[in-house]
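Input: one structure, supplied below.
Only one protein chain is missing from this complex, and each of the others stays in its spot.
For reference, chains read A, B and C in written order, and residue numbers begin at 1 within each chain.
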Amino acid sequence: MKSSVIIFPGSNCDRDMDVALKKFGFENQMIWHNDAKIPKCDLIVLPGGFSYGDYLRCGSIAGKSKIIKSVIEFAKKGGLVLGICNGFQILTETGLLPGVLQQNKNIEFICKNVFVKINDKNNKYFKNIDKDILELHIAHNEGNYFCSKDELKMMNDNNLIAVSYCNNNGEINERSNPNGAIKNIAGIFNKEKNILGMMPHPERMIDKYLSGEDGSIFFKNLLNNLK
Amino acid sequence: MKIKLTVTLKNGVLDPQGKAIQQTLNGMGFSNVEEVRQGKYFEVEVNEKNEDKAKSKVEEMCKKLLANLVIEDFKIL
Amino acid sequence: MKIKLTVTLKNGVLDPQGKAIQQTLNGMGFSNVEEVRQGKYFEVEVNEKNEDKAKSKVEEMCKKLLANLVIEDFKIL
Partner (left out) sequence: MTTVNEKIAIDHGLKKEEFKKICELLNRTPNLTELGIFSAMWNEHCSYKSSRKHLKNLHTKGKRVIQGPGENAGVIDVDDEDAIVFKIESHNHPSFIEPYQGAATGVGGIMRDVFTMGARPIANLNSIHFGSPQHKKTKNLLRGVVKGIGGYGNCIGVPTIGGQTSFDESYNGNILVNAMTLGLVNKKKIFYSKAAGLGKPVIYVGSKTGRDGIHGASMASAVFDDQIEEKKPTVQVGDPFTEKLLLEACLELMADDSIISIQDMGAAGLTSSSIEMASKGKLGIELNLSKVPCRENGMTPYEIMLSESQERMLIVLENGKEDNAKKIFDKWDLDFAVIGKTTNSKKIEIYFDNEKVVDIPIDFLAENAPMYDRKWKKTKLPQKIKFKKDNFKSLKISDCLKKLLANPNICEKKWIWNQYDHTVMGDTIQKPGGDAGVVRIHGTEKAVAASVDSSAVYCFAHPLTGGKQIVCESWRNIISVGAEPIAITNCLNFGNPEKDKNMGEFVECVQGISEASKYLNFPVVSGNVSFYNETKDKGIKPTPSIGGVGLLKNYKNMITMELKNEGSIILVIGKTEGHLDQSIFARNILNEKKGPPPEINLFNEKNNGTTLMKLIDKKLILSCHDVSLGGILTTISKMCIKGKKGVKLNKLKTLIGKYEYFFSEDQGRFVIEVSKTNFKDVENVLKESSVHFDELGVVLKDNFIFLSDDKISIDELAKHNKNWLMEYMVQ
């Protein structure tokens, strides 16, 4: 399976993502933001970091970059696009995903492990995963997801809320919400579920010496689903 | 010419930063501060002499980049 | 009453955000944007009916918290 990781100026999880994808068998390529074309691939990843310094709003400037047109095109044709952290922010700024990511409720950067509940497995990303709760790592200042009531309803009706913050028992409540996100939303799909944006970083959880191994489950499963 | 504008959160959108500032102000003894809302302020220098034209350009910039209309309003001053 | 104010970087202080925004606007085709400076905008709701008193309270807040006069100026609108 072929994947492409887009590097924006200021991306800083691009290498981590490259390492993770390759570790689990993807043939990955790094794509510089100024290249207008993306080579043929099965998955595009927008990695975490601070594209363009995240000045103005997170992801807003990357949302206007040259390459983003190709990403949109690819997505519209049904290609898989995964945005992690800053990547998620970029996806909302381009309008590929609804809503916005605001500053964390406690106005502090948060770097720690959290649990997320997988709400929907009827998609390429989570199909066949044998766990309902994953322990993943977050590291962000703006992960406080917000959207309009209508959008929320639309997402609920279509099962588009991919993952929600929860505790280790899977309970979704205020205490298990690290950043104030509406309905504990940690990640969402577009209607066709080929685009996934989420705040947690599975690429930081790919061996037992790191923060955990649940990221490995995510990538292995994704590769199998694409085969 | 220089166009000034503000971008503020829409009513009803949570403003954690403003809230934190309000609490800090209260804690510092400014007990009669009831609410603080924080927004952004921009000064855009446009190479354009006609004020109306400059403003309409800036309005376009607001819609396309400076404000996220999902949660923000803008106001050209 | 509600007092509005802006906090801006002093002249000469680097404004990385403004710079990035300007470059983006240029890249988006707004080629006549020559400079963008970004500042903060606040609306402070003070429980005080007298405008002068409210403003002077807010001025004190600016000096003590909202602005760092080493690099920023404030302006009550």
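Just so we're on the same page, a contact is a pair of C-beta atoms (placed from the backbone, for glycine too) under 8 Å apart; a residue touches a chain by one contact, two chains touch by 3 or more.
These figures come from a predicted structure and were not determined experimentally.
For the chain that does not appear, the touching partners among the shown chains are A, C. Within the full complex, the residue among A:49, A:63 or A:83 touching the omitted chain is A:49. As for the chain not pictured, it touches chain C at residues 9-16, 20, 23, 68, 70-71.
Where chain A meets the missing chain, the touching residues are 9-10, 12-13, 15-16, 19-20, 34, 48-50, 52-55, 108-112, 137, 139, 141, 201, 203-204, 206, 209-211.
By our rule, only the chains that are shown with their structure count from here on.
Averaging Cα coordinates per chain places chain B and chain C 9 Å apart. For this pair, chain A with chain C, the centres built from the Cα atoms lie 34 Å apart.
Residue positions 56, 64 of chain A are each in touch with at least two other chains. Residue numbers of chain C whose C-beta contacts span two or more other chains: 21, 24, 28, 38.
Put simply, chain A touches chain B in their complex at residues 56-57, 60, 64, 93, 99-100, 102-107, 144, 146-148, 180. Taken in their complex, chain B has these residues touching chain A: 13-14, 16-17, 20, 65-66, 68, 70-71.
By the touch criterion given at the top, residues 16-17, 20-21, 24, 27-28, 38 of chain C touch chain A in their complex.
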